[in-house]
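All protein chains but one are shown in place.
== chain A ==
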């Protein structure tokens, strides 16, 4: 029975000892230790978070770089394409213009040739007429220089007139 009867003296000293231990340890041990542990945990948490942030930033930077590079590439592509287009267009334009010019020149040349030809023809006709008159004058003069011949001519003409 003694074994399970709490002794008052031990209860008394346990209360005092425990309260003393609790107060002293709380002040000089648990507070600094728990404080240090949680401080360190906070520190680790913060360090991990900032590392994560840095990693994200790096990723963002990388993505940005990638994007810029892509844009630059696209721009170069576009520039090259535009240049090619312009070149083709310029060639086409030049070709068209040259064609038109050439056509025009040919047309003019043809018109000039035509008019020259007409003028030449008219000249030729006039020359032929003049020549014919000259020849006819000469022939008539030669024919009429001799009386006999003049007679003969008249007669032949008459004869012809008769015939008609």
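Quick note on the criterion: a contact is a pair of C-beta atoms (placed from the backbone, for glycine too) under 8 Å apart; a residue touches a chain by one contact, two chains touch by 3 or more; residues count from 1.
The rule we apply is simple: contacts and distances are computed from a predicted model.
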| item | value |
| --- | --- |
| Omitted chain, identified by the protein name its UniProt record gives, among "ATP synthase subunit a", "Peptide ABC transporter substrate-binding protein", "Multiple sugar transport system permease protein" or "Thiolase C-terminal domain-containing protein" | "ATP synthase subunit a" |
| Residue of A:24, A:91 or A:119 touching the missing chain in the full complex | A:24 |
| Sites on chain A contacted by the missing partner chain, in the whole complex | 2-15, 17-18, 20-22, 24-26, 28-37, 39-40, 43 |
